[in-house]
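Omission of a single protein chain aside, the complex is shown with its protein chains in their original locations.
Order of writing sets the chain letters: A and B. Residues in each chain are counted from 1.
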Amino acid sequence: MTNEQLNSGNPRVDIEYRRKKNAEEMRHQVISFALMIFLTLIAFVAVAYEEFSGWFVVPFILLLAGVQVIFQLFYFMHMSHKGHEAPKLFMYAGMVVAFVTILCYTTIIWW
Amino acid sequence: MSTIAQKKGFGATLWDYLTTVDHKKIAHLYLIAGGFFFLVGGLEALFIRIQLLKPNNDFVSAGFFNEILTMHGTTMIFLAAMPLVFAFMNAIMPLQIGARDVAFPFLNALGFWLFLFGGIFLNLSWFMGGAPDAGWTSYASLSITSEGHGIDFYALGLQIAGLGTLIGGINFLVTIINMRAPGMTYMRMPMFTWTTFIVSALILFAFPPLTVGLFLMTFDRMFGANFFDAAMGGNTIIWEHFFWIFGHPEVYILILPAFGIFSEIFAIFSRKRLFGYSSMVFATVLIGFLGFMVWAHHMFTTGLGPIANSIFAVATMAIAVPTGIKIFNWLFTMWGGSIRFTTPMLWAIAFIPSFIMGGVTGVMLGSASQDYQYHDTYFVVAHFHYVIVGGVVFALFAGAHLYWPKMFGTMLNEFLGKITFVLFFVGFHMTFFIQHFLGLWGMPRRVFTYLPGQGFETSNVISSIGAFLMAAGVIVLLVNVVITSVKNEKVGNDPWEDGRTLEWALPSPPPYYNFKQLPLVRGLDAYWLEKMDGKKGMTPAEPIGDIHMPNNSFIPFTISLGLFIAAFGAMFHGDEGNTWGVPVLIFGLLFTLGSMFVRSIKDDHGYHIPKKELLDDKDLGGKA
């Protein structure tokens, strides 16, 4: 098995480098977490503030949910990283089927 | 662990199969179990045809007829066709991509045992108060009011079996993506592997809606929920949509592997490369995609409205395009080839006109306005038997004859194989061709009898005689299996002599580690390329080394057994005065969870076959 990360010859330097990279990634994670909390707050406030019409609030909070899920998938679940091509393909395919299913149940079900 | 096969006692063999994680043995299990259910479903079909032999027949009662026709459909689709397709996928696909094993041997075994326990559970209904009787589609308004436990058996049995199928699908997907031999790029994969891949993706996305639908049905019937009860705010159409969102991809799940098997057969017995390989791959992917967009064509008369009906009608007809591409590619593969009329090739050639007939009636039915005329008549029955029998079952027979030597090391008798073919082929067209006309003349499907003087008599007699011819064909096949198994004349690597793909480079049956050295794949039809270069076998891609193998395990059996037990608890807990239902339900679920827990905490690293042992058994082959 190849150890592609041991390429500088000096393992210590590599570890330092990786630590730094991991720490930086973790900082990004915390930022995306903060954004997610922020989006959630907006969604709750938009609903709590009863002046807005439902025609505005519903699409708006759905959009916020969509953005938040993108954060989860791409940052928390690392889908933005290399080596996630097949997971991406299958998640997108699942989302297409999911979308069609929900579309059907909100349009052509007898009411 | 010795590799030398010793004569084992019955007990040891049984234990070996109960605990096996070897994809080739799991394929045997799928073949045996699926074959058994195929015979059961066939017997039910015969009962149907005997009952309809003459007007006002009283061979079976009306209620019993409903049970038979429901179980015939359910058994044939879920317990016969799917497992038999899985048998070939398990037996052949890992060999075709040059893998030593599947990605998840443990889950592969789990998938089989879940299917088997689900199938047994469903069929126990015959002995425990009546089978399901609302048709294989089990539409909610009917199935909710059905008395007794028949529908409960349906919902719980299919739930367990469906879980197994889903697991099997994920296993195949990962196997194909991660376990291909060096040089086996996606566009060098044999067609059967490609169809396995697409089918597994369809399973992954089609089974969850069925799971949910079955859960809703279970909750409604056994736990007091109201999903389908209009009086409580429920909506019966929810079931219908879930069933067909699953059900339509399901028919592609069945037919695509059939296309894969036929693609292999046409190439082998025309001694030609498959014509238009890349367009075949493209057509398969396209069929898989479109398969999810057309489910409501089963529901044209439900009243979805003209817009929805039009969209689904257009999408349905679009599927004829990729299917047509495939048909022409098969014809062009044969064109100018040096054709050998072996048994598998006969099935393949017969498949083309038979399947086209089913396809053409499919386009007719796909036209929404016309569908109002055909709906619920024998025309529909004729259509789907033409695609499923003329497509899938033909492929299963063809595949059985083609891959029998690879799975069991001996050839089925060609003469008897051809007799099977003739009997079944003639019987099939006799049974179902006339049913198109019965439908057009107005005979409704699923009726247990009809009156004299409506012009249905002669046609029904013809249809029933055809059914018996098909049964005779199957019996000849069984005789063939027994005879060849008793004779057991061993054959070499490439018994058809024109094998093109990697599985024919291996001994028949292959050693349990498949490839001693992983092969180097230099193009499509890897083995054929080497043969044309005058080589005897594949060029190895690695030196001989230790081979890592998974350990056998009994846990897949116990996980499935737990769900089997739990299903009884769920089913009977609502009966009057029942006290053991809930405890049994909880016990069964804990049994399953406990088995999973044991699996989780017990490390299982597998074992290694040492290099020395591999060098020693020269004659076991496995040299790539």
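The working rule: contacts are C-beta pairs under 8 Å (C-beta built on N, C-alpha and C of every residue); 3 or more make two chains touch, one makes a residue touch a chain.
Definition applied: contacts and distances are computed from a predicted model.
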Name of the absent chain as recorded in UniProt (options "Sulfate thiol esterase SoxB", "Cytochrome c oxidase subunit 3", "Transport permease protein" or "Tripartite tricarboxylate transporter TctB family protein"): "Cytochrome c oxidase subunit 3"
Candidate in contact with the missing chain, chosen from B:53, B:225 or B:582: B:225
Contact partner of the left-out chain, one of B:29, B:79, B:110 or B:166: B:166
Candidates B:209, B:322 or B:344 - the one touching the absent chain: B:209
Contact footprint on subunit B, counting only the chain that is left out: 103-104, 107, 166, 170-171, 173-174, 177-179, 204-205, 207-209, 211-213, 215-216, 219-220, 223-227, 229, 231-235, 238, 242, 245, 593, 597, 600-601, 603, 605
Subunit A residues that touch the omitted chain in the full complex: 1, 3-5, 11-12, 15, 18-19, 22, 25-26, 29-30, 33, 36-37, 40, 43-44, 47-48, 54, 57-58, 61-62, 64-65, 68-69, 72-73, 76-77, 83-84, 86-87, 90-91, 93-95, 97-99, 101-102, 104-106, 109
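The definition used in the following text is that only the chains that are shown with their structure count from here on.
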Whole-Å gap between the CA centroids of subunit A and subunit B: 37
Residues of subunit B touching subunit A in the complex: 173, 177, 201, 204-205, 209, 235, 237-238, 241, 245, 292-293, 296, 303-305, 308
Contact set on subunit A toward subunit B in their complex: 86, 90, 93-94, 96-97, 100-101, 104-105, 107-110
